[in-house]
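Here the complex is missing a single protein chain, while all its other protein chains stay put.
Labels for the chains are A, B and C, by order of writing; each one numbers its residues from 1.
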Amino acid sequence: MNAPAKPSALLAKDFASDQEVRWCPGCGDYAILKGVQKTLADIGTAPENVVFVSGIGCSSRFPYYMSTYGFHTIHGRAPAFATGIKLANPQLDVWLVTGDGDGLSIGGNHLLHVLRRNVNMQILLFNNEIYGLTKGQYSPTSKQGLRSPSTPMGSLDRPLSPALFALGANATFVARAVDTQQKHMPGVLLRAHAHQGASFVEIYTNCIVYNDGAFASFAEKNTAAEGELVLEQGAPMIFGKDRDKGIRLKRDTLSLEVVQLGVNGITEDDLLRHDETNRVLAGLLAEMRNPDFPVAVGVLYCKAAPAYDTAVHEQIAAARSAKGAADINKLLRGGATWTVGD
Amino acid sequence: MNAPAKPSALLAKDFASDQEVRWCPGCGDYAILKGVQKTLADIGTAPENVVFVSGIGCSSRFPYYMSTYGFHTIHGRAPAFATGIKLANPQLDVWLVTGDGDGLSIGGNHLLHVLRRNVNMQILLFNNEIYGLTKGQYSPTSKQGLRSPSTPMGSLDRPLSPALFALGANATFVARAVDTQQKHMPGVLLRAHAHQGASFVEIYTNCIVYNDGAFASFAEKNTAAEGELVLEQGAPMIFGKDRDKGIRLKRDTLSLEVVQLGVNGITEDDLLRHDETNRVLAGLLAEMRNPDFPVAVGVLYCKAAPAYDTAVHEQIAAARSAKGAADINKLLRGGATWTVGD
Amino acid sequence: MVTSTAIQLEPTGTPREEVESVVVRFAGDSGDGMQLTGSQFTLATALAGNDLATFPDFPAEIRAPIGTTFGVSAFQINFGARKIATAGDAPDVLVAMNPAALKVNLVDVKAGGTVIIDTGTFSDRNLKKAGFGSNPLEDGSLDGYQVVTIDISKLTMEAVKAYGLSNKEALRSKNMWTLGLIYWLYDRDRETTTNWLRGKFAKRPDIADANIAALDAGHIYGETAELPGGMHGYSVLQAEITPGLYRTITGAEALAWGLAAGAKLANLRMVLASYPITPASTLLHILAGMKQFDIVTFQAEDEIAAVCAAIGASFAGSLGVTSSSGPGIALKGEAIGLAIGVELPLIVVNSQRAGPSTGLPTKTEQSDLYQAVFGRNADAPLVVLAASSSANCFDIGIEAVRLATKYMTPVMVLSDGYMGNASEPWLIPDFDSYAPFPVAFADHEQIGAEGYLPYVRDEKTLARPWARPGTPGLQHRIGGIERADGSGNISYDAENHQRMTNLRAAKINGIANDIPLQGVEQGNESGKLAVVGWGSTYGPISRAVGNMRDLDHDVSHIHLRHIWPLPRNLGDLLAGFDQVLVPEMNNGQLVTLLRAQYLVAAEPLNKVNGQPFKIVEIEAAIQSRLDREFGEAK
Partner (left out) sequence: MVTSTAIQLEPTGTPREEVESVVVRFAGDSGDGMQLTGSQFTLATALAGNDLATFPDFPAEIRAPIGTTFGVSAFQINFGARKIATAGDAPDVLVAMNPAALKVNLVDVKAGGTVIIDTGTFSDRNLKKAGFGSNPLEDGSLDGYQVVTIDISKLTMEAVKAYGLSNKEALRSKNMWTLGLIYWLYDRDRETTTNWLRGKFAKRPDIADANIAALDAGHIYGETAELPGGMHGYSVLQAEITPGLYRTITGAEALAWGLAAGAKLANLRMVLASYPITPASTLLHILAGMKQFDIVTFQAEDEIAAVCAAIGASFAGSLGVTSSSGPGIALKGEAIGLAIGVELPLIVVNSQRAGPSTGLPTKTEQSDLYQAVFGRNADAPLVVLAASSSANCFDIGIEAVRLATKYMTPVMVLSDGYMGNASEPWLIPDFDSYAPFPVAFADHEQIGAEGYLPYVRDEKTLARPWARPGTPGLQHRIGGIERADGSGNISYDAENHQRMTNLRAAKINGIANDIPLQGVEQGNESGKLAVVGWGSTYGPISRAVGNMRDLDHDVSHIHLRHIWPLPRNLGDLLAGFDQVLVPEMNNGQLVTLLRAQYLVAAEPLNKVNGQPFKIVEIEAAIQSRLDREFGEAK
């Protein structure tokens, strides 16, 4: 494979393609695009080593806007394409962009399997809780009761939690970011990139046309402090405008509660400290929902495990050293043969 | 719909069809067939109200052996067929039979969605950790390293835990049974049947030809007592030949440990009591694996939630009473019309 | 073709020129409400007694940045005093609400046509966004057109000033101002639009009032202002139209209602299982709002789940329907094979769009005929129907239900994005005049010595019985593995497979005896040239053939609605023509079928640029075939 000279000091704009961005004005995806371009610049990878792969949806138009290699595939199947790319060339830095419909409706199975196999890539699921591109039908993450063109009397499906789904799929890295939080996002993306294996990042994004304000209770300037818990490894779980609230474990029921610091003698020491290697904790955090709880963002779970694509190529290397150089003529003559004389 | 007279005192054999059972001699599926037939007799449903739906696989031949209505469909899609059946007629008692390949490989997405939607049916996943019908390739539940025709150097995929997957899918009922445990199975199946919504039951079954002994460490006569924890709602978690071992919660790490009753003053009161309404606990139990832990069987999780198919028909009823009797002529004449005169 | 025939006097005394038919295109930014404008104009035109046809052309983007060419939305209407077959080849009048709309649409306008422009939007910034190097109003680009420049933006603002709206809200009435002007231009009544505005903005009467004020202002402007370019009013006489009650209807509506009607005639609950995809989603949306008809709609997790749920519903005794567009239909192929094998009714609606793969989702094409007829593994015949127009979708929907239930077979219905969205006037039928075809489910009488046999066939139709789960004594098991003739049990028997394969084929082929003989739409039953079409090419073919016949050319129009099996007289019919021309919005698919079936030297005429055929294109092709024949005859 090519080992290109590392370009020095890449800027976010070096990762922007010449294509006009065609999301609706005000769509949350613009902010994610900015965040990703910044992250790539921070990482400093050469654009030619990066591949963006996506399915179909507004979010899945993403690759066209990056100056890297890009493959806008078909609806729901991006994880399989991405897996194929990594199997062909594990050196490539693969980023997968999908939506809540693309990734969890038609593509749920592929997402499940790429996560459990732990193929080395970053998976960004743009969750706007709606089908944007097809004009506003409810999605598997839409809140129950949503009225949409296909559910005029309100949707009846119980929504999936992408993070909980990923944990159930045996994912090794599960994180969350928010379109509006440009300062926070690159940190999460950097962590995802650093992780060996399938790094799953749910990004809340506002579809201004069909589901405006779906995350208003925590994703806006004036609601973030109260509505959100920013996770940090080892740190006590504190949130609130005045940093006066925290999360405590109710040990006997294996559940969480919100407590007020300073009230009833509660101190930081009573609070849960984030341990991103604990899957059970991650599951509890994933289930925190407004208004009873703050929504947890940041790295919910991260646990080292061998990457699938690496292991595949180790087997190939092992076979080559065990069986010797491949020789087609030898292959054809292996096993029982006989000669017919002239 | 038909309201057939309830036949009195049905026997297991009343649920057997006239078709010769064609699994390999010694296959665990025979025992499940017996267990299911017995359960149906215990329930006392009329066979004509019961529909067995399956995908493709050895396990999926199941419907042919039942005297009920049966639909042997295509690989992986049984949950969708079953959903359609319930949407057409919620009164039918639908049982879905699938395998670890059928249900979790090609069919993972449909299983995910039928669980999250909570469509009222019983889902029996026959887990033999192998593809039986196609002659022994590894499956998504196969242990890592399994050598199979498609993985001659050992499989690299990290296996799924069906129960954990179901919990991640927001399932409302998750249970486990074992082919060899004929006494235990009907109880679990009765519970599954009683639950309103999608009841997921993983049944460990031995593929004697391609994966013999996969569950030997807990599913055999001489290993069950030590290898297995039989869950009962509210009961302390005790197991072992001498009922001298138990499961205790390590509160600070949110994890479980095996303890010896009587040692270090440990008594029954120190043990966890099963609470099947606690999803976090269910997740912990689902992850217990031999040899460090006993395998939990019985009802891991059960929580009431409205069934999807019922809710769908409630909307229809509501629309009918709100909009009045359907009249095609009125429909065609709704909105702006005009008359062209002679 | 606008043909001036007479000069009438306006009430005000201004002369109104009488024309036989007109093509108007409204074009503006996605946010300018051009589709609404178009549909209001359509309704008013229908009420005025003209025949008409429309072509809505949406941008591919959900909401492209304002002012860009890819954000342009257009609506074309052709209306007249005679039978109207298509939305028209080229607009006589283009309304361009901004530079981008002008940029994209000017090329299509007929030479010498009228171009009405809102100069209020022709800022430098907007010109640049639209990709104009210089201002087309000044650089001579518009030479050769009748140009009418009006600052519609400003005039609208003035008209609605009284209602205290924000600038943005006020400007939203621009389309109504424009509509008012066009209403004046063609002497349409404003009342329905006024009423519609009152209903739509019931909760915001200020907005309703503002829109009505704008509408009136546009109209008054026409009446009173001295129009630039010497524009004057026209009148279009009423067309000769079959008397009766009419409405406008889109293909998607007609199909939804046709399926509902069919289910009613079959006395079945309908279960529509679908997954959203452009342009098929509309059918799901419409049926989702028809729950009072005992219609269950299910947005499945994907297209495979959708078709499987529909088959499950049919197994359970309902009418299973699924709908999608090309790529989604491709995903359903395996399951459709199962429905063919287990012989259950199933309706699969394909709203075709341009491909391959994702292709051009918002552009029309009719390139899924191969997929419909051949697109499955193994020998897997089914019924294929194709609607020929928006309104025809209603009858095709009913026919699909009839055949699916009578023959226990999947039926594929081919529609397309154009037909689905385009509306046309429809003489509303009396539903009571449709003969019911209630399904006779199997009952205990079908239980014989060997029990109930789900694969014993009706001798005439070759259909197997349909037993509804829940019926005592009829328990049976079916599946995708070959089924024994009679019992339906798994059978690996070689001769049984041969027999069942033959039976499946014979059942579908036999349907040819239960569908109408193929007729000729226009022209003789034999002759020099047959133009054979299917689907939404009906309009342009019929007008082109009509025009050519008016010029005394020997050409006939044959239009297929039954694609598989083909009508049993079709081979003989085609044999009566010297030449057969098959225009299709694909690279040649029906033509393959006809050549293979009848060894007739049918020739393709293909167009795959996402646009319907123009009449002139087909006229030219007809001419060239006829010329060639004369050439040979020399």
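One rule holds in what follows: a residue touches a chain if its C-beta (ideal position, glycine included) is under 8 Å from a C-beta of that chain, and two chains touch if they have at least 3 such contacts.
Since the structure is predicted, the reported quantities are computational estimates derived from the model, not experimental observations.
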Chains still shown that are in contact with the chain withheld from the display: A, B, C
Residue of A:L11, A:A88 or A:A194 touching the missing chain in the full complex: A:A88
From A:L10, A:L40 or A:I56, residue that would touch the chain that is not displayed: A:I56
Of B:P140, B:P186, B:G227 or B:P294, the residue in touch with the unshown chain: B:P140
Touch residues of chain A, complete complex, unshown partner: 1-2, 4, 17, 19, 46-49, 51-53, 56, 63-64, 66-74, 77, 79-85, 87-89, 91-92, 109-110, 112-113, 312-313, 315-316, 318-320, 322-326, 328-329, 331-333, 335-342
Positions on chain C contacted by the hidden chain, ascending: 60, 70, 304, 325-331, 333-334, 337-338, 340-342, 354-363, 365, 367-368, 370-371, 373-380, 479-482, 492, 494-495, 497-498, 501-502, 504-505, 586-587, 589, 592-593, 595-597, 599-601, 607-611
Where the missing chain touches chain B, by residue: 20, 22, 24-25, 56, 58, 74-76, 105-106, 108, 131-135, 137-138, 140, 149-153, 209
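Methods note: only the chains that are shown with their structure count from here on.
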Per Cα centroids, the chain farthest from chain C: B
Inter-centroid spacing, chain C versus chain A (mean Cα positions, whole Å): 40
Distance from the mean Cα position of chain B to that of chain A, given in whole angstrom: 29
Centroid distance [mean C-alpha coordinates] between chain C and chain B, Å: 45
Chain C: positions in contact with at least two other chains: 291, 301-302
For chain A, residues that touch 2 or more chains besides their own: 105-106, 108, 140, 153
